[in-house]
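Read the structure below first, then the notes.
With one protein chain held back, the other chains of the complex are shown just where they sit.
On to subunit A.
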Amino acid sequence: MSRTVTIEPITRIEGHAKITILLDEQQQVADARFHVTEFRGFERFCIGRSFWEMPGITARVCGICPVSHLIASSKAGDAILGVRTPETAVALRRLMNYGQLVQSHALSFFLLSGPDLILGMDADPASRNLVGLIRERPELARAGIRLRSFGQQLIRALGERSIHPSWSVPGGVRRPLAAAERDRLLGRLPEMYRTVDRALDLMKETLDRFHDELPAYGDFPSLFLGLVGPDGGLEHYDGLVRVIDAEGRVLEAGLEPERYEEIIAEAEQPWTYLKFPYYRPLGLEDDRGMYRVGPLARLNVCDFAGTPRADRELRQFRHYGGSGRPVTGSFYYHYARLIEILFSLERIEELLADGILVDHHIRSRADVNQNVGIGVSEAPRGTLFHRYRVDDDGILEDVNLLIATGQNNLAMNRTVRQLARHFIRDGRLEEGLLNRIEHGIRTFDPCLSCSTHVVGQMPLLVELRGPGGELLERIERR
């Protein structure tokens, strides 16, 4: 008899979701789906408010990566003002963004996925968590907590609070970094480097240990999308959108982020609140337009990292792809996250030593000069776009948030199917198997808090055609 297996809720991820696995008459996996069950509706209820409020409101999309929304929203605001944002403000925003990458990636590696990677996929579920990790490996747990804490302290040093700081605003930022804070942060860096080095060693051991089952955790061809700097380097604040395929061929070398709607379209399914963005030129059929974003994608699309330690590590990372091809296994997201922590620490060190931070010109002031503003930022989980249309008074008429986790939706579903087919045989289910399927989702570190607030701002065109291809009806929305 065919039956359905439900994993609900998926635990140790940042959001509300479940997985259903459908077994056929022969008890083999017919289909598996990743459902996002939460919905909040920011894009609708923000209409009618002022764009000045948006950094503060949209930070509340997500308590895990509020800084990403703060920055994307402020940058959309910069575009509406049509001003040049002071260099110091840009440097300070970059600094805060690196702080967030550190804290969010450390959270994912040590606190959410760490129990699986360190205690084991089959460890007792009652202690396969942060508390269990603290008991079994107290020093490692402490180091991980302190690494995350460093990122949070950096955010607090700039914005007065680590979660939802009301600091970055259209035109710049509200306050500079105090010299005492700068010195305190610099003093903590050596310990943070040691922790990342240790985590990288642990990661490589883990890759060896998981060698046999690793290809089941979402290893398949897909496109990869991320920002790169004008020189092709790893980039998290500005830059150009690059898209490559699974062979490493470049499909978009460097698209202006403002033009993202030309290459990204969104589909919907009745069984999830999370949409399915895809690469428009290749379409949705057979997942041809499926792409991945986030640390794995960013390391795949960039030509180099741009800092010494991260570049050294990136060269090792690339061996896992082989002969110029991208790394296609989702399990390597974990490794990519650690390399990005290392890169962020190096950039933080550079920025803290840069004299530009002490300049007091940190905000440009203007009124509405443009009616549409698009802001982009590389959030920990991938490329984040905010697009606002305002009237001449700055009142929002239209809001679109294209969020990282949504862009991984097709790939997360593919991963769940791959894992279910690999690990479920003859309808036999064991706790450890279900945990492996959940872990497949954890590799993406999905932020469902963010992802369920997406509005499709793509102009909608539905065409109904008859058997001979003749147009019967056509519905268009803006």
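The rule is short, and it goes like this: a contact is a pair of C-beta atoms (placed from the backbone, for glycine too) under 8 Å apart; a residue touches a chain by one contact, two chains touch by 3 or more; residues count from 1.
Here, contacts and distances are computed from a predicted model.
Asker: Since a chain is absent, check the UniProt entry for it and pick the matching name: "Inner-membrane translocator", "Type I-E CRISPR-associated protein Cas5/CasD", "NAD(P)-dependent nickel-iron dehydrogenase subunit HoxY" or "Glutamate transport system permease protein".
Answerer: "NAD(P)-dependent nickel-iron dehydrogenase subunit HoxY"
Asker: So one chain is hidden, and I want to know which residue out of A:Arg148, A:Arg182 or A:Arg292 touches that hidden chain in the complete assembly.
Answerer: A:Arg148
Asker: Using the touch definition up top, pick the residue from A:Ala32, A:Cys62 or A:Met203 that touches the left-out chain.
Answerer: Selected residue, touching the omitted chain: A:Cys62.
Asker: Quick one: which of A:Gly82, A:Gly120 or A:Pro138 touches the chain that's been left out?
Answerer: A:Pro138
Asker: Even though one chain is hidden, which residues of subunit A still touch it in the full complex?
Answerer: Counting only subunit A, the missing chain is touched by 7-9, 11-16, 20, 35, 37-41, 43-45, 57, 60-64, 66, 107, 111-112, 125-126, 128-131, 134-135, 138, 141-142, 145-146, 148-149, 152, 161-164, 267-273, 275, 435, 449, 454-456, 458, 460, 462, 477.
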